[in-house]
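There's a structure below that I have some questions on.
A single protein chain has been omitted; all remaining protein chains appear in their positions.
Presenting chain A:
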Amino acid sequence: MAPFRARRTTVVLGSTALAASLLLTACGSGSGSGSTDSAGGKVTLTVDLFGTFGFKESGLYDEYMKTHPNITIKQTDTQDEGQYWQALQTKLAGGGGLADIQGLEVGRVASVLQKQADRFTDLRTLGLGGVNDELVAWKGAAVKTADGKVLGAGTDIGPEAICFRTDLFKAAGLPTDRTELAAKWSTWQGYLDLGKQYAAKAEAGNAWTDSAAGMFTAEVGQQKVRYSDEGGKPVYDSSPAVKTAWTDATALVADGLSAKLPQWTPEWNKAFTTGKFATLSCPAWMIGYIKGQAGDGGSGKWDIAPGPGRTGNWGGSYLTIPKTAKHPKEAAELVKWLTAKEQQTVLFTKQGSFPSSTGAQAAIKDVADPYFNNAPIGRIFSESAAAMPAQVLGTDDGVIGKAFTDALGEVERTNTAPDTAWKHALDNVKKASGS
């Protein structure tokens, strides 16, 4: 009988321990990773971002902490914006775990304005009502609610160009002169034609570009009306912007010019060093991404030229302060400093994130980047930004964009007929949307 009893005791103890641990985890999950005060008036500010904003990489945090000895900045970062957005929504719903400063992608702004304006601090209440005044007009207008609340401070915008590998171009007998290339691919058709020339001579396994999705997003980004019209009506299934970009991107696949890599995945990241593709649709912030992925070894191999259509707007971001921020005042000061003209200038010079501040735009006109063979990135992206449309933003832009890029993935990776994939894209939007 003794062993039986002993076993029962263990079971009871075990289940009590389990119960206790369940309760502990249940209670613990609420508090999350918010900021913490420490003694002596010191404040730890938490910043939660996606992709590569470049604040840390360009030394801006260090500089700020030097001039503000009582502030410590802690940054967390999710590479994929889709995952970041998902986590942000979960935290907003739960009301915990939010940082003092949260990044926000331009494609999500309309959704936040319409559905969650009450979860973010109106920056006017923190003395930052004019934080967007010196930016290009549409940038500030996009985060202003109908009743005048300012929900975010604009950081960068995403003027487009084409990044290309000079070593692979030379090997395939293509010119590497930026002006000559820009003339050859002044249209997307020209870009495809040059791609066919490249493919004829390039080694097997070296594709013209990374993915159909990259080209699609860049081309759609050149139009004012993309997924919804000015009245907020969804037009993704009929807008000329989407249709044309879809036709061109599927032509890219049909011509065998895509490396078929899904963007923002480890396979894609690795390809930056191995050189599986020769060109890449490059919003300005992609410069920082390339540097991060290709590392020092990639220096001098890449170059940048004005892309088809000479313009486009892909991405760009805002900094927001959630209502639950522990140190809204200090956070507001940091936001103001990070988005100011001087810092936006530094960010472009070091990281390539193109300023939304008109003052900074004037200051960076002559910047060249040694990593990209001294390409005059200031001039190239300034020209692209000058022609940039003020895009109409819809609440479901992020979801719709993903549905189309996923469908293009089907076309290039599973040999799905473009018409079938188009239907899949529309089905996916329907599945995701609220109707």
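Definition applied: contacts are C-beta pairs under 8 Å (C-beta built on N, C-alpha and C of every residue); 3 or more make two chains touch, one makes a residue touch a chain; residues count from 1.
The rule is simple: contacts and distances are computed from a predicted model.
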item: From "4Fe-4S dicluster domain-containing protein", "Cellobiose transport system permease protein", "Acetate CoA-transferase subunit alpha" or "Biotin transporter", the hidden chain's UniProt protein name; value: "Cellobiose transport system permease protein"
item: Contacting the left-out chain in the complete assembly, out of A:Lys42, A:Lys66 or A:Lys115; value: A:Lys115
item: Residue among A:Lys74, A:Arg379 or A:Arg413 touching the omitted chain; value: A:Arg413
item: Omitted-chain contact residue, chosen from A:Lys149, A:Arg178, A:Lys276 or A:Lys350; value: A:Lys276
item: Contacting the left-out chain in the complete assembly, out of A:Glu267, A:Glu342 or A:Asp419; value: A:Glu267
item: Touch list for chain A against the chain that is not drawn; value: 1, 5, 12, 15-16, 19, 22, 26, 80, 82-83, 86, 89-90, 92-93, 111, 115-116, 261-262, 265-267, 270-271, 276, 399, 406-407, 409-410, 413-414, 416, 424, 427, 431-434
